[in-house]
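For reference, the structure is listed below as structure tokens.
Incomplete set of chains, arranged as in the complex.
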Amino acid sequence: MRQNKIKQKWQAGQWVSLGWLSVSHTFTAEVMARLGFDALCVDLQHGLSEMSDVAPMLQAISQTDTVPVVRVAWNEPAAIMKALDLGAYGIIVPLVNNAEEAAKAVAACRYPPVGMRSSGPVRAVHYGGADYVAKANDEIVVMAMIETREGIANLDAICATPGLDAVYIGPADLSFALGLPPRGDNPDPLHIATCDKILAAAHKAGIKCVMHCATAEFAAGAIKRGFDMVMVTSDLSCMIAGVRSELEILKTKTA
Amino acid sequence: MRQNKIKQKWQAGQWVSLGWLSVSHTFTAEVMARLGFDALCVDLQHGLSEMSDVAPMLQAISQTDTVPVVRVAWNEPAAIMKALDLGAYGIIVPLVNNAEEAAKAVAACRYPPVGMRSSGPVRAVHYGGADYVAKANDEIVVMAMIETREGIANLDAICATPGLDAVYIGPADLSFALGLPPRGDNPDPLHIATCDKILAAAHKAGIKCVMHCATAEFAAGAIKRGFDMVMVTSDLSCMIAGVRSELEILKTKTA
């Protein structure tokens, strides 16, 4: 079975760069993949993509060795299993509130007897290899998002979930949970302290911790603080920032 | 009939900003439209889009008052007419070599007796208004690309084509025509001189001249040199430049 580069880097003590696909298009996905992220995430929760976009987007990504990751919209076994059958090597599950929900997410990612994933890896067996079913439980990375009040309250229990590979910090919802207005790269001391607390809890439990950033500047800081994976930037935010900058230059230079 | 803001600006002696859509997605089209270009071009020649993308992309654009423009892949009446029926208010025709070809392009954009456009503005009548057929000949802007050796040789004849609104400079193919390697924002003196010669010929013939740029910096210069419309930047190039920059920052800051 094709090995999961995320796991390989983590086993080598290295951090992982993750890019974000908000636009449901196979060409922007391909271009992002060729630009050099370790992994790319198709976002079914807040992005434009639906499950029908996953297969062609993963095909576009898999022209390179970028690891295909999917954020499902909800902690539903059917969605998680479908994303895996289509070839996802990493799953991000949003809004995990407690250990039971984390265990449910893990179970959907693992074949019996470990979990309850149903057998039928329609594309995954072609992408991953003929021994996919036998080895998938060891290669697929499952990440639970910590971003609600309840999730923070149950942090240690979530981190202790058998089979969970990492917790993933969603900074906007986490802001809500902390009574702050939602924003990316939140510099509020409470927000930062909470992230570091989550990081410490994850590491203490022997799992990894991922920080969802909005800029490389902030992401670099997160790496220095010990995060194991950083979401650096998205197709959409780079496009918008670039166009805004160009239009501003045009305005200034023609004033 | 809804008026064409490109024509209005030109009549007011103002230049027009044009954005470029290489990605065939309605959401990136909407975001580009909301960022403030006067006009946006769906590129059927070298972009990802096909005619089946035009209607939804024009709908996305037309949530704003941005003027919808389409570059067809070839000087074919059927393609030009279909783009117009779907609501394009401007047409860019590539690789126009001589006055006969320019006249053919114009004819496809004009209802009889002026031209030979067939009647059937399936979406255009809803977007443009109930009097669309009666007034479309006066509102639709048609632009012929000057970018081949033969096109340069026939520059004055092309500019003299009755009904042609503008000539449009394609810098990469023009580089080929001048024996230079193709590139955007070409600083080669011969290239610049040729562009200025085309600009002068257009203005002498009483029509407009458009420069296809790659950056706002170069576009601002073109405006100062007298161009009537500038293509500033594209969805794709902004996205790529932004991601490259972020990944470079990440690399540097974590080195």
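As written, the chains take the letters A and B, and residue 1 is the first residue of each chain.
The working rule: contacts are C-beta pairs under 8 Å (C-beta built on N, C-alpha and C of every residue); 3 or more make two chains touch, one makes a residue touch a chain.
This is a predicted model, so every value here is computed, not measured.
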How many copies of the chain make up the whole complex, given that 2 are shown? 6
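By our rule, only the chains that are shown with their structure count from here on.
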Can you compute the centre-to-centre distance for chain A and chain B, using the mean CA position of each chain? Integer Å is fine. 39
Which chain A residues qualify as touching chain B in the complex? 15, 17, 19, 23-25, 27-28, 31-32, 35-37, 48, 215-217, 219-221, 223-224, 230, 232-233, 235-250, 253-254
